[in-house]
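Report on the structure given below.
Showing just some of the chains, left in place.
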Amino acid sequence: MTRYDLLAFGENMIRLSTRNYERLEQAQTLDFRHGGTEANVAVALARLGYQTCWISRLANNPLGRKIAGELGQWGVDTSHVIWTDDGRVGLFFLEVGAPPRASAVLYDRRNSAMSQMTLEDFPWPLLAEARWLHLTGITAALSESCYGLVAESLRRAHELGLSVSFDVNYRARLWTPEQARAALEPLCREADVVIVTQSDAARVFGVQGDTPEEMLANLAGRFARRVVAMTLNAQGSVAYDKSSGRFFRAEPAPVVHTVDRIGTGDAFDAGFIAGCLEGNIARGLALGNALAALKMTIPGDYALVSRQEVEELLAGAAGGVNR
Amino acid sequence: MTRYDLLAFGENMIRLSTRNYERLEQAQTLDFRHGGTEANVAVALARLGYQTCWISRLANNPLGRKIAGELGQWGVDTSHVIWTDDGRVGLFFLEVGAPPRASAVLYDRRNSAMSQMTLEDFPWPLLAEARWLHLTGITAALSESCYGLVAESLRRAHELGLSVSFDVNYRARLWTPEQARAALEPLCREADVVIVTQSDAARVFGVQGDTPEEMLANLAGRFARRVVAMTLNAQGSVAYDKSSGRFFRAEPAPVVHTVDRIGTGDAFDAGFIAGCLEGNIARGLALGNALAALKMTIPGDYALVSRQEVEELLAGAAGGVNR
């Protein structure tokens, strides 16, 4: 019996976001939260009932302790976080927009404690106690040593028989598409499951195709040992299973009110991984779409959603008042 | 000359609702309001200019006094409320959702002062001073003694010549459809005006039909002395007048932005009763739809809307800025 269903390895940042659609230059108050793509996945899976553990390096100050404590509140094991008295907690300002004005992220994450994590820091024995490892392209972009950690943890996970999912998660404010492509291609080749947005597939990897399925086939020709999944913005998601050669597609929820779009892709990842853990890719897409839609209605990065709520949505519930 | 156009008899609860679509587990602040279906109707009618009085039993503590005082602010006579030093004020937590996540009500209303009201408590002489009595299925569900009070007040009102409206208002978190059906059928038979949502008609009374009108005809065959009205979710409302055998239908407002959906049905009731008080069922549907649409834009349970605003909406106003 393994102890953890999922290990998520990456960075969490303090998130300072505007309220009521104010611009940063006019705001006098900010919401004070935190998040990071890998922890977001770990929280969502924990809320569904999985045992998850988040691996990271954190500055031992109130900001770092806030992050670890609140992840604990949501059910994620943070007892293996590496603490350091040096270094800072990365952060970002989020100016929440409304169409046609985009939300804008102002990163201030350089030199974070996480970005300085080394091979010696990583709690390697944990890999032997888990079924699945989740990695993303953001950690790969943080620093050379982080890139090394992602590559090495991917390699060791395979040796130990864990499944590894890799979300490309391209961030234009961290690196150029060319840099990302060069760095991420080897990782995507080795991952069992690769998840990428349609726009990142085109922008980073130059993948083309008249249909999502055609793009997916191209991706599968280059990447992933087992499965490639692609999210299609407000049009659902598709996946391709290399062993069976089958395509899967799932429709998105029909009406989604946007409360907070940050973390939506991570919620999809969590649902898709849950499906994979159950050995059911079609269900993974459905769970992913449902979690993403529900996440969209919740402030903050985390998909604070119960399994029952996901099931009700998949069964056709659509809002209203439960009373 | 009667003193009151309407008596509304029922319970008000403290309402603790989340802000900014937060989940209860992440919230640190709650909006602190109150409401209850019958008082909601009384407030809406008072704002339209009718003399209304709310009959209930309240704990004599700051929560009870808050409820009575603020109903007074909105023009409802609360001088006949029964005060008790024992008992509590019922309450509910409202987790406000956004599609596709439903709003969720967590009731904590057992053993409220109202649920322990007895026949001796009721201010029976008031019935002689009013034109109309409004009752609902929620009060009937609170306790045996409350059920007795609803039945008895309905009986006496008829003896005294008042019109009685009855809104079925089924609440799945209070009782099962079967329980509700058994309890409410005799009341619906005796009421002059029965109001029910399309989904409650199906769920509680098993009413079927290919069209709303067909369902309405079935309902009218079983219930109400004079009129049955049915609301059709975002598709307006219909009514059937047993004396004339005529059907009426009214379209909803074309665009409605949802600020707070609690109390929308009660706002419809108020508009529909206003039409009935004017002897005009078609206008009742129109007023009901208009009040419901305007209520949807106002935080809290109460339809704080003037007659002028209702008339402007019926005349085609549609938002924008009046300046």
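In this document, chain identifiers A and B correspond to the written order of the chains, with residue numbering beginning at 1 in each.
Quick note on the criterion: a contact is a pair of C-beta atoms (placed from the backbone, for glycine too) under 8 Å apart; a residue touches a chain by one contact, two chains touch by 3 or more.
Values in this document were obtained by computation on a predicted structure and should not be read as measured data.
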Discussion item. Please give the number of copies in the complete assembly; 2 of them are in place here.
Written reply: 6
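The rule is short, and it goes like this: only the chains that are shown with their structure count from here on.
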Discussion item. What rotation angle takes the CA atoms of chain A onto those of chain B? Round to the nearest 5 degrees.
Written reply: 120
Worksheet entry | Centre-to-centre distance between chain B and chain A (centres being mean Cα positions), rounded to whole Å | 45
Practice prompt. Please name which positions on chain B make contact with chain A in the complex.
Written response: 20-23, 25-26, 92, 97-105, 107, 171-173, 261-262
Practice prompt. Could you please specify the touching residues of chain A with respect to chain B in the complex?
Written response: 19, 253-257, 259, 293-294, 297-300, 304, 309, 312-313, 317-323
